[in-house]
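Working notes, structure below.
A single protein chain has been omitted from the complex, and every remaining protein chain is retained in its original position.
Right, subunit A next:
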């Protein structure tokens, strides 16, 4: 490269840098001192929007069949390479338990342990890892007037949560449902009592606070991300077996309020169908498929302002156990009885992906999480081996 006759003004240099992919930028921190500080929130936001057209990166959350340790496999973005595994990311921070993954939101993921209150926010592109403080939920002694005795806390679990952005306050928040189970330890077959507090974490204040819980608690996980456009969503339900109705519980990150949305019967109802919520092309939607598995066809529905429309249908795929989520261009990642496969939306064929999860532990808990690269800062630390270990695979290529 030649030395130019003049210097471009800083503002134009920043304009050029904002068009770079995220992976080029950390290297440029050592160009000069000013460049170490150019990543203002405005620059980061510009860069994120400039890179929206870039490839979505996919992480497959899984558990090693030999060591029983959880890890992520980062898939290639190349469809003609069948999305092979490019690197494996181990998480010693979460020992023994596969963490639940929430997000991505602006390129950030939130990882939560379901049995301890270990939690972290992670930017996989800049390799920043932020450990969240412990839970704020008080666990006071529970007096049961019926049994006329104090009950002991038998179990704590954190099974449902969401991670998103509050644009009003320019803050990233994590909402977490806590399930407390109390029993009378004197009894041989104690009757459990439950409490379901909810807590909210704010990145700005780096603290949790308890918030009033809604009337419904989430009952199942969403496929991939459960946050879109300022609101988080979970599946919930009401009624007994015959009166069963699937509902959607939503939480607005800005005004911190819950609401309920119905799922119309024509979309699909339990027990004939599974309705898996997901975010599709910027809207809330659901993949609906029959629970009988005789003829597994998938319908994709999308909802906007209470109106549900069927986007498309994928017919009869045999041996498929459950969907994992969509990739680019409407390709659908699926789990069959042995491994991950891809339904190619352009050729309408099923392709085997060579991810080889048949030896994994908990293969039925494998999930797929998509994120875009971003420079968003989270006041964390750079990845250290104590928490995150990256292992490129043999056929991975180095990229700038």
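The rule is short, and it goes like this: a residue touches a chain if its C-beta (ideal position, glycine included) is under 8 Å from a C-beta of that chain, and two chains touch if they have at least 3 such contacts; residues count from 1.
Everything below uses one rule, namely that contacts and distances are computed from a predicted model.
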Its UniProt record identifies the chain omitted here, from "Auxin-responsive protein", "SKP1-like protein 1A", "Collectrin" or "Hemoglobin subunit theta 1", as "SKP1-like protein 1A"
With respect to the chain omitted from the figure, which of A:29, A:291 or A:356 is a touching residue? A:29
From the list A:7, A:148 or A:305, pick the residue that touches the absent chain. A:7
Can you list, in ascending order, the subunit A residues touching the missing chain? 1-9, 12-13, 15-17, 19-21, 23-24, 26-33, 35-36, 127, 382, 390, 397-400
